[in-house]
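This structure is in structure tokens; I'll ask about it shortly.
Only a single protein chain was left out; the remaining protein chains are all shown in position.
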Amino acid sequence: MMTKQALTDLILEKKTALGLSWADIASGVGLSPTFVTSACLGMNSLKPEFADKLVAILELPAEAKAAIEACPMKTWEQTVPTDPLIYRLYEVVGVYGPTMKELIHEEFGDGIMSAIDFSLDIDREANPAGDRVVITMNGKFLPYKSW
Amino acid sequence: MMTKQALTDLILEKKTALGLSWADIASGVGLSPTFVTSACLGMNSLKPEFADKLVAILELPAEAKAAIEACPMKTWEQTVPTDPLIYRLYEVVGVYGPTMKELIHEEFGDGIMSAIDFSLDIDREANPAGDRVVITMNGKFLPYKSW
Amino acid sequence: MMTKQALTDLILEKKTALGLSWADIASGVGLSPTFVTSACLGMNSLKPEFADKLVAILELPAEAKAAIEACPMKTWEQTVPTDPLIYRLYEVVGVYGPTMKELIHEEFGDGIMSAIDFSLDIDREANPAGDRVVITMNGKFLPYKSW
Amino acid sequence: MMTKQALTDLILEKKTALGLSWADIASGVGLSPTFVTSACLGMNSLKPEFADKLVAILELPAEAKAAIEACPMKTWEQTVPTDPLIYRLYEVVGVYGPTMKELIHEEFGDGIMSAIDFSLDIDREANPAGDRVVITMNGKFLPYKSW
Amino acid sequence: MMTKQALTDLILEKKTALGLSWADIASGVGLSPTFVTSACLGMNSLKPEFADKLVAILELPAEAKAAIEACPMKTWEQTVPTDPLIYRLYEVVGVYGPTMKELIHEEFGDGIMSAIDFSLDIDREANPAGDRVVITMNGKFLPYKSW
Amino acid sequence: MMTKQALTDLILEKKTALGLSWADIASGVGLSPTFVTSACLGMNSLKPEFADKLVAILELPAEAKAAIEACPMKTWEQTVPTDPLIYRLYEVVGVYGPTMKELIHEEFGDGIMSAIDFSLDIDREANPAGDRVVITMNGKFLPYKSW
Amino acid sequence: MMTKQALTDLILEKKTALGLSWADIASGVGLSPTFVTSACLGMNSLKPEFADKLVAILELPAEAKAAIEACPMKTWEQTVPTDPLIYRLYEVVGVYGPTMKELIHEEFGDGIMSAIDFSLDIDREANPAGDRVVITMNGKFLPYKSW
Amino acid sequence: MMTKQALTDLILEKKTALGLSWADIASGVGLSPTFVTSACLGMNSLKPEFADKLVAILELPAEAKAAIEACPMKTWEQTVPTDPLIYRLYEVVGVYGPTMKELIHEEFGDGIMSAIDFSLDIDREANPAGDRVVITMNGKFLPYKSW
Amino acid sequence: MMTKQALTDLILEKKTALGLSWADIASGVGLSPTFVTSACLGMNSLKPEFADKLVAILELPAEAKAAIEACPMKTWEQTVPTDPLIYRLYEVVGVYGPTMKELIHEEFGDGIMSAIDFSLDIDREANPAGDRVVITMNGKFLPYKSW
Partner (left out) sequence: MMTKQALTDLILEKKTALGLSWADIASGVGLSPTFVTSACLGMNSLKPEFADKLVAILELPAEAKAAIEACPMKTWEQTVPTDPLIYRLYEVVGVYGPTMKELIHEEFGDGIMSAIDFSLDIDREANPAGDRVVITMNGKFLPYKSW
């Protein structure tokens, strides 16, 4: 079976060759750019009907379909990410993590925000002092169960 | 000078004694709950006019004002946070970090989202299948400068 | 406010002084021994009606109630636990983690077992070759959402 | 000799080619799905009679048999696993480890649950609010010996 | 309840004050010096009849008895020990670990040497070129179970 | 020059092809199974007369001799070993290390047990309750020198 | 697409073959030596007009242009750098980091020096006691925003 | 003797009480603000004549003088600093370290920039787009010696 | 019993009060400055006749003698030392470690230099270009034993 890594390499090659953006690809698949990109980078799987569309858009070989649908082993090697763009997000978790914990508990009680029943979107906000990146995370609140 | 830790301990004690929520305190200070909470937990500083209000609301001693205004040394000891609520946010950075990098670069070019010229808000979204936590991050895009 | 650590210390002292087992305490609270013990050790919170009962059984001071109900900051310092009993559980995750991933995906598709909508019980199984410990984990399957 | 890694790669390839599930393979071998899967992933060895059956079911070359029977060097590289499904199990050890220690000592005295004289099963529990994963660990209690 | 650490501090103080060696104490308790010393250092528990003897020999207060009998949380902070005497033992595990694995598997099949159903003794071997330390570890072989 | 790793791979291949056990090989070389196995695994070097015998027994090419005699760079990558058999030995160092330090100092004074002027043997002890592994370490006591 | 690593390898090869210094290359590109070198080493991207010039100077294949313009994933593997030249810079951050924090806060208030809107130059200062390296960092002050 | 930590605590207290800035203190001592601040934070020592002035300016007790003159044990606990201001400097070392190495070797040959025969200054550069922080490091080039 | 840490603190206090250098103290004890200083810092023990002298020179209380004679638990917390003076020595091990290994094996065969039957001295070498530190390590070569 094609590995997730081989799939990602192939997708990046085809994306460049076909001159497609992530937005183009997501539009063709019919899901959000964030989710489709994460699946293309090997961090999520697509359901068969979306996998079919991805294969078509990127002119992937038939065997790629199983790799797209496979449940990924999600791994990252850098405990503290070094890339500046990703590090800033890590820093936000460090600086604002305890604050988010306080406010979520105040509003919802004891529990967490799911990272599985979860979506994430990225938008551009025009601003005369320099445009801004807006990241919106939306996750189901899961209360701790007692038994 | 009162340390940031002593300040936080005192604030938590007064908050409980006065029966105030973070929302109440933020409302009194005139800033968002997220920013005010982070300042109360020692991860941000308040400008003098807001520090005055915080002192008043929480009936803090006069010497607390300087501690609220002091620039904090922002530290966290757990490289990988263990608390489940905070870990889920760390996991989001691991799983979606490369995706966010791809999409921000596609939209804005080479650069990062600032974590300094930055705001973060937390909201509740009603949902019949279980209410949802919505976290919105808003940071200025900073392009890499060449020289 | 009494800290979770102070609460745990007080509970352990009272438990010894009153000659109660965790099973006794759980029975008095009306929840499982596992959940009640985890709350007493500062890793979960109790709802008010159960907190009242715990205060009564262990003859705790009134101020303990708020500490029992508080949402805990769940932390552990040893990335790899050294205590042999706990290490064996860590080893099970290392040895059988990929197997559990394969089998859960085969049965349920892409997703995870929740550690929040979750219960855990411990039982003794009599066996002539030496009694056995039976640990049963029961967590809701959470499918990954696409968007 | 074929390495365990080469064996696992070959098994995964054959499993896909033959359209077999782990349940099918385990049924053919005559052992539990968990144990057979762990052996196929290189984390356990099979006794000769079971190795013969695995070779037959998966149409493996004869030289695979020795690799299946070989005692594996069990290694994992991520001290803290990043895959969300496996991380949740690690989190359970962190959150409930001290609780399990208290309750096993209360019931059995000083000792541990063996991770060697041990079995682990995974089941699905139907539930109208969403089916649940049930993991059952069963290990012999080993009392500390004094001498 | 007296903590294990407080117990160890008290034992060391009394041992010095009474001029006893570990060999003397072990002899009085009726167990091996290794096991008794490990219990005095907080790494094992004694059964009641031995705890009584330890209390008597070291003239410990009555409350020490429960601490001696308590199941210890076995922790060490240095992943790689720095003390030269202890490091050499760690080095032996690094250098000879794979060799011991090969030879135990050759002799016994797949399984491990228990560190729980286990004893360890230390002896002096006279030698004209310099006396030698002899450490003997004796642990039950535990075969992996298949199921 | 053939590397130590290439030598070990070749030895394992030949050992399987010739159907030899480590005990057979050690017997042919005229040294203990532990030392010979450690040299075959690349953790020790053999003197020329023993290297000759190893080459003969395993029908190794002539160029292997220099690799067997070369002083190895002894490395291991896992600070905390994950293989259960080897981990138990690491755990013994953690649990009994301070005890061994106390008892060796009590018997010999300030110094260490050498891991260089050192031997290690593994034996089987028959036992009706299950046979036992006996590991004997024998190292010269080295007193600290003052100057 | 050519990877950043392949690009760097190719640049180093061409640089040697053509006998160019970094100063020569930077001069041809029309940017500072520091920025151009960092782009050649894969730690920055060049805008198209500069990428064209780099391709021309170094006689790179046409496909290299896209790799030069690509936003790099900036990674480094050594948390603490071992190379003595780079370690000294790390040491400077450790020794003078808190001092720089104090003085920047005293002069500018709460905020940071940007590492994105940032430039860095390296110069030689003649000195009879031995010439000196002068490193000048110039980054925009970013004040923390409150909201 | 007063410890460096006690000295720093006392200096910070006096600095606040007397309303002095680091610039004021440095001016009184007659050295640069960077060096004086680093000495006050316990990361450098002052020669006697400067120590006398520091004692006078800050109205320190006589015993502080020896602490100011003592050679400090320079330690920092965070391998990767978390404070955003200090992290950015760490990031600069990661991103530009290999570039600085290339350029210094090109200009000076094999060797390093000393972090001991070294000075560091911090300045403000006015800029209509936002003022900038300028950090200037100046260290003697030390060529590797061959022998 | 007085701990080693308490002993070191007391020695440093007395050394300052009496105006003694390490050279003075070593001279009074009759051993080298290096060994005596290491014993005073808690990293070695002194034999009774030297302990007596140290007590006399530094006017220590009688109970200090047992602490000086006690076998120390040698620990250091920083795997990579941060103090620049000590780090340079760590760097020497990193840079020249493999070289020392090659040359010692070439001269002596397979084995190590003992760090126990070992001495270390520090001298000043006058040099018009700046005086030099000379560190001489002298350790017994220990050949690996085969058995």
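Going by the order they are written in, the chains are A, B, C, D, E, F, G, H and I; count residues from 1 in each one.
Convention: a residue touches a chain if its C-beta (ideal position, glycine included) is under 8 Å from a C-beta of that chain, and two chains touch if they have at least 3 such contacts.
Remember, predicted model here, so these are calculated numbers, not experimental data.
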item	value
Visible chains in contact with the missing one	E, F, G, H, I
Residues of subunit I (touch criterion as defined above) contacting the omitted chain	21-23, 33-34, 37-38, 41, 43, 74, 76, 79-81, 83-86, 88-108, 111-115, 118, 120, 122, 124-125, 127, 129-142
Residues of subunit E in contact with the chain not shown	80, 82, 84, 87, 91, 94-95
Where the unshown chain meets subunit H, residue by residue	31-32, 34-35, 44-47, 50, 71, 73, 98, 101, 105, 109-112, 114, 116-119, 142-147
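The rule is short, and it goes like this: only the chains that are shown with their structure count from here on.
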item	value
Both-way neighbours, i.e. chains that touch subunit G and touch subunit D	A, B
Superposition rotation for subunit B onto subunit H, Cα-based, multiple of 5°	70
From subunit A, the most remote chain by mean C-alpha position	I
Centre-of-Cα separation between subunit E and subunit A, whole angstrom	50
Distance from subunit G to subunit B - Cα centre to Cα centre, in angstrom	32
Between subunit E and subunit I, centroid-to-centroid distance (C-alpha), Å	30
For subunit G, residues that touch 2 or more chains besides their own	34, 73-74, 76, 79-80, 84, 91, 94-95, 98, 101, 105, 111-112, 114-116, 118, 142
Interchain pairs in contact, sorted by label	A-B, A-C, A-D, A-G, A-H, B-C, B-D, B-G, B-H, C-D, C-E, C-F, D-E, D-F, E-F, E-I, F-I, G-H, G-I, H-I
